[in-house]
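Only one protein chain is missing; all other protein chains are in place.
Letters A and B mark the chains in the order given here, with residues in each chain numbered from 1 onward.
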Amino acid sequence: MYSLGELADRLDLAVTGDRRTTISGLASLTSAGPGDLSFLAGASHLPQLRSTRAAAVILSGEYAAHSPVACLLADDPYLAFARISPLFAGAVPPPPGVHASAVVDPAADIHPGASVGALAVVEAGARIGAGAILGERCFLGRGSSLGAATRVAPGAVIHAGVTVGARCVIHSNAVLGGDGFGFARGPQGWERIHSRGGLRIGDDVSVGANTAVDRGTLDDTVIEDGVIIDNLVQIGHNCRVGRGTAIAGCVGLAGSTVVGARCTLAGGVGVVGHVEICDDVHVTGMTMVTRSIREPGSYSSGTPMAPTRRWKRNAARFARLDETQRRLFRLERRRARDSLE
Amino acid sequence: MYSLGELADRLDLAVTGDRRTTISGLASLTSAGPGDLSFLAGASHLPQLRSTRAAAVILSGEYAAHSPVACLLADDPYLAFARISPLFAGAVPPPPGVHASAVVDPAADIHPGASVGALAVVEAGARIGAGAILGERCFLGRGSSLGAATRVAPGAVIHAGVTVGARCVIHSNAVLGGDGFGFARGPQGWERIHSRGGLRIGDDVSVGANTAVDRGTLDDTVIEDGVIIDNLVQIGHNCRVGRGTAIAGCVGLAGSTVVGARCTLAGGVGVVGHVEICDDVHVTGMTMVTRSIREPGSYSSGTPMAPTRRWKRNAARFARLDETQRRLFRLERRRARDSLE
Partner (left out) sequence: MYSLGELADRLDLAVTGDRRTTISGLASLTSAGPGDLSFLAGASHLPQLRSTRAAAVILSGEYAAHSPVACLLADDPYLAFARISPLFAGAVPPPPGVHASAVVDPAADIHPGASVGALAVVEAGARIGAGAILGERCFLGRGSSLGAATRVAPGAVIHAGVTVGARCVIHSNAVLGGDGFGFARGPQGWERIHSRGGLRIGDDVSVGANTAVDRGTLDDTVIEDGVIIDNLVQIGHNCRVGRGTAIAGCVGLAGSTVVGARCTLAGGVGVVGHVEICDDVHVTGMTMVTRSIREPGSYSSGTPMAPTRRWKRNAARFARLDETQRRLFRLERRRARDSLE
């Protein structure tokens, strides 16, 4: 429970209306009720703003006149909302200490301010920093470490040889540091290359549920500071993902891929192995990246969605594209000859 | 072990041949042996029907004359087969009660007819209904609930604030109610938006193995009654999936997507965030849905598969499509001028 004035002071924002307005929760413009703080992301939601029953709204100053209620004025209302969100998130952090049912090797080094949940397994030499939380039923392998204030959700597996920095969030059933998919073709079939490298994850990294990030073959796989990775993402062995890059759900990076800093890979993007994507690249959803990208900018592949009947006709034509373009060029040449005659 | 007559009576079907035929199992037409009941899905399998060694076959009346064995006559043989399948599934339901190795908070409310498997974790305030099964090594978070006769397979994680209805099946290592991938871009990098919403799953819902469904940011993510979701599906925060919709494997729905009732999203489909798909839409495999769909029907994107050598030539032409179409139009205009001259 905060007053609007307290929130404004925390975030250094101006207020219109009564600073004493009590804020007890967060809600969207349409579902907000008394005591709720909401936010206006952009002009398209002005109708919802006008009829909101929220106690107050975070918005850009230019829209304040449209608000029927008190306002917090922010240059970036969404960012201000993000910063207020932890105050009302409601999740109860577990108490520090190791749950009696966890299986912890005596040679693990667990900070007294850290928390190890029920039925977790911690192997010898593992280290857990101050305020870190290893959730219920997680696994932390031999010699691996979690930095201060990092939170690992129930069921995640962190293999041996993995370093996770501070303030990270690893979501449930993610797998960090599994063996890479490296095989050589021998006369009798595939022969496994045994991974020797590790996995280094920087500070402030987020890894989604059911995501897998493999360890390196010889050198380490590296996820730099501030990288955010959504659910069901696959990151192969020896990859390097640069600072502040965002990777949306269902993306796959094959082995030895390098992604620069501040990139955004939209959902379902695939990147083949051994290519490099430079800094500040955006790749649109479900694009297949088949070569290195050396210039910042936005990249795409695919075809636009259409009703299937119409799409089928166009798709069938795609299969004759080479032929028809050749026919066009022939026609052009004939036309040119005609003109000369 | 049932007689053919008993099965016919249960499903209200007619029989040709001996009602006393003993049925002890189910099998496909080709692998069936004595005692097995099989089914004919359609005319394309008539050759296998003629040579089957099954004891009896479920089929549509029009094909009964082709069967060498007794028949159950059904308008929809596949549906009849589905209804008979649980009688022979052979899975042994666990006994009611809480396994001694489970870690259950005393403030959890577990129906005496429910079952909690080995090494499961149940937090305070969680509720498990009559006949529900929380499998081995599952996690059920604070205040979350499972409806009557719902079954959760080993390893699934159900976070706090999740409601699962009755008669659902949640498959192994699925993650329900993880935090959404919501971040605002701040001057120092991504700033996390702490989720406050929950996840509501209706009755008769199926969620596949390694699938993730995120909780909402402010309001709840909602999966309505009768939705079936396959393995490795990602459903982002704030999504709403309508009654009876089917979502095949490897589909990804970005945040705040709304999918109507009775839709079918085939395997690998991706849907961008903040779009709406109306009721009764079918999207074909690996289509990228980049805008709202407001008319029922079938939708597609992509190009047809071809031998790589041929595909490469056509794909290279795709990269010049705009140019060549312009050249075509120029040629048309010239042709039109020629005709006028």
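Note that a residue touches a chain if its C-beta (ideal position, glycine included) is under 8 Å from a C-beta of that chain, and two chains touch if they have at least 3 such contacts.
These numbers come from a predicted model, not from an experiment.
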Residue, one of B:40, B:104, B:119 or B:176, that touches the chain absent here: B:119
Footprint left on chain B by the chain that the document does not show: 25-28, 31, 76, 78-79, 81-83, 85-86, 88-92, 99, 101, 117-119, 136-137, 153-155, 169, 171-173, 204, 206, 208-210, 225-226, 228, 230-232, 243-244, 246, 248-250, 266-268, 285-286, 302-309, 311-312, 315-316, 318-322, 325, 328, 331-332, 335
On chain A, residues whose C-beta touches the chain left out of the figure: 103, 119, 121, 137, 139, 141-142, 155, 157, 159-160, 173, 175, 178-179, 181-186, 189-196, 210-212, 214, 218-219, 232, 234, 236, 250, 252, 254, 270, 272, 282, 284, 286-291, 297-304, 306, 310, 313-314, 316-318, 320-321, 324, 327-328, 331, 334-335
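As a working rule, only the chains that are shown with their structure count from here on.
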Mean-CA-position distance for chain B and chain A (Å): 25
